[in-house]
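As you look at this complex, bear in mind that one protein chain is not there, while each of the others sits in place.
The letters A and B name the chains in turn, as written, and every chain counts its residues from 1.
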Amino acid sequence: MTANSHTHHEPSYLEVKPRKGIWNWLLSTDHKRIGLLYLYSILIFFAVGALLGLSMKLELIAPGETIMGAQTYNGFFTLHGIIMIFLIVIPGLPAVFGNFFLPLMIGADDVAFPKLNLLSWYIYILGALIAISSQFMGSGPPDTGWTFYAPYSFQTNTNMLPAVTGAFVLGFSSILTGLNFIVTMHRMRAPGMNWMKMPLFPWTLYGTAWIQILATPIVGITLLMIVAERLFQIGFFDPALGGDPILYQHLFWIYSHPAVYIMILPAMGAISEVIPVFARKTIFGYKALIISTMAIAFVGYFVWGHHMFTSGMSGEALVSFSLLTFLVAIPSAIKVFNWISTIYKGAIHLEPPFYWALSFIFVFMIGGLSGLVLGSLATNVHVHDTNFVVAHFHYIVFGGTGFAFMAALHYWFPKIWGRMYDKAWANIGWLTFFIGFNALYFPMFYLGIIGMPRRYYDYLPEYHGPNILSSLGAIVMIAGLLIIITNLVRSTKSGEKAEADPWNGKTLEWKTTSPPPLENFDKQPVVDKGPYEY
Amino acid sequence: MEQHTQHVDEHYDHIGSKMGMWLFIFTELILFGGLFIVYSVYRFMHPTAFHLAAEELDVAIGTINTVILLISSATIAMSITAMQQRKKKLCLGFMFATIFLGLVFLVNKYFEWKVKFEHGHYPGSDTLHELGHGDTLFYGLYFFMTGLHALHIVVGLIIIGFVVRYVINDKVNPERFALLENGGLYWHLVDVIWIFLFPLFYLIH
Partner (left out) sequence: MSKDDQHITSYKTISLVLLGLLFFTFLTVAITRVELGPYNTSAAMIIAGLKAALVLVYFMHLKFDQKVFGIMVIFVLLVFLAVIVVTFFDYLYR
């Protein structure tokens, strides 16, 4: 059955246009349109962040000043970090696919507070504008790095206030999204869908939402303290006034480490959706995946100190944080084993989303295992603040979250736009991207181990070789990205019409038409079995 | 076939909206929680200075403000009872009492701060600089935490002001008063935070 064969059906959410032109988007409280608003804004910001990254890589293609000086480079890595972290990976999967698919997957007609949901997007845009305005005002772009470490963050003459305020406002948006999701899951699941019948992507959103609620306020108050410190010389973190800069690092990472799990948990959730569908097999260890999600969310809250192993914490704290860090590896590994076991003896359908999911596991393993190197005290000291950390971080956050985002995008594309993309081009794009990604980041592990520090626009000649490879990788990766995006954008208009369930998925979002009607389901779905029963 | 052209937002879920409010309250608690961490760390690092600086604060005015806030918490709770018993006038009376008490709290706070400023105990002052690190941190935290708390009082008053309007035009009524309950929850939150601020700044020495 195709969408065309419907004799009568509700118009899709894209066809319902009660207002004029752009206002159908800007005033819509439909979770699907809001999800797309986030998607489009994130893509725009991503283009900026990626260009900044690319120009940094071009700077590093040869020692010495190639295309920019030190201060520009400092500004670039700061803005690259702020954009990529606060504007893209933190809202990424929850705000785009969570908004679009959470209500669909639990059989609801919308999120619990649709107006608040739209407000979150406006707050997000406001925060983004404030943060980016720091580039164009007064005394020059911030140069602290995205971590705003004290005491430098209130000593530098650059535009710290807008950057910090922007991050604070963005936190608000993130909190409201999390709040909305928790209430939605508690109150609006379809009849018959008890917690243990809820699909895994919503489950990871649940864990994520709790982190958003419990961790974000800490960074909020910390950033407020930086503002107060700059305005009133209060002395919270200024050693000259008795403050302890390490306390700033504690507070910052109490949020920002769990924030890594805000980024990666929904990614794991999306992968858990894709893998059973393309292996045509019930997910292995549904409960184990849920428990490990919650365990990661919970333990992840107490490992922030591993960012501070060389900051001068007490020995007892070092050992405790190292131990706790190793504990997080356990639930993460459980997830990988579950995915592999799901694929084992499945009827595998090699489609683009599945390629992305497989490569996610690959890069996530590299990122995760290199994380153990950083989690253990002795090796951490050796590679601290080197390119090794940058490589590890990008393997997890770009490799993990980015690949999962792509998997989700290719998986849910036909549901969102009701059309299918060109699979051959999608595969070519994926392969190019995958090769470029590894060429870009893998050499940085090596560079870190042989001692190249991060955040410098220049380096010693002996680091030249791997840097060339890395910079070329960046160019290949961007080329892959262009192929992928061109293919997808073209297909939203001219792709073949998609069926309601083109991948043979079992979760509720595939039970409605593609694209779904405004109220999601023609009649309220009732659930009587688990989400992945093949 | 009738087609939906407008998105329907109107499903009233009283428990859901209360849950949303609670989650928001958690974020507020953690927001102040971050400050409590800072307070306890610096208190741990400068026990004597914190001890002596705390004795400078006026216990009487702190106690009076505590009592005022506790009573206001009780009056907002009673306004909900009145609403449930369908006594609109009484409900509004309790809400106005709450607003009044909140304003009195702010006036007291103003005079308390004014005295501190006259003594030169404000962030960045020379007096504090001479007193040393412990006092600088104590007063920095004192102004920041009580200031942030006062800001929450102001927000709480605005929220209750809005709810008053909705009660008057019956948008909040005995059938659906989640908004009143949520406004009340927020006010109680402000009270709970003060319950901890009071001993930490005024009493412990």
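Some notes on this structure:
The rule is short, and it goes like this: contacts are C-beta pairs under 8 Å (C-beta built on N, C-alpha and C of every residue); 3 or more make two chains touch, one makes a residue touch a chain.
These figures come from a predicted structure and were not determined experimentally.
Contacts of the undisplayed chain with the visible chains, over the whole complex, involve A, B.
Touching the chain that is not shown, out of B:Leu52, B:Ile80 or B:Leu179: B:Ile80 (per the contact rule at the top). Residues of chain B in touch with the missing chain: 14-15, 18-19, 22-23, 26, 29-30, 33, 36-37, 40-41, 44-45, 59, 63, 66-67, 70-71, 73-74, 77-78, 80-81, 84-85, 174-176, 181, 184-185, 188, 191-192, 195-196, 198-200, 203-205. For chain A, the residues touching the absent chain in the complete assembly are 186, 214, 246, 250, 254, 301-302, 305, 313-317, 320-321, 324.
Heads up, the rule we're going with is that only the chains that are shown with their structure count from here on.
Averaged Cα coordinates give chain A a centre that lies 35 Å from the centre of chain B.
If you check the complex, the residues on chain A that touch chain B are 8, 10-11, 16, 18, 28-30, 109-110, 112-116, 175, 178-180, 182-183, 186-188, 213-218, 220-222, 224-225, 228, 232-236, 241-244, 247, 250-251, 254, 517-519.
Chain B contributes residues 1, 3-9, 13, 15-17, 19-20, 23-24, 26-28, 30-35, 37-38, 41-42, 45-46, 123-124, 132-134, 136-137, 140-141, 143-144, 148 to its touches with chain A in the complex.
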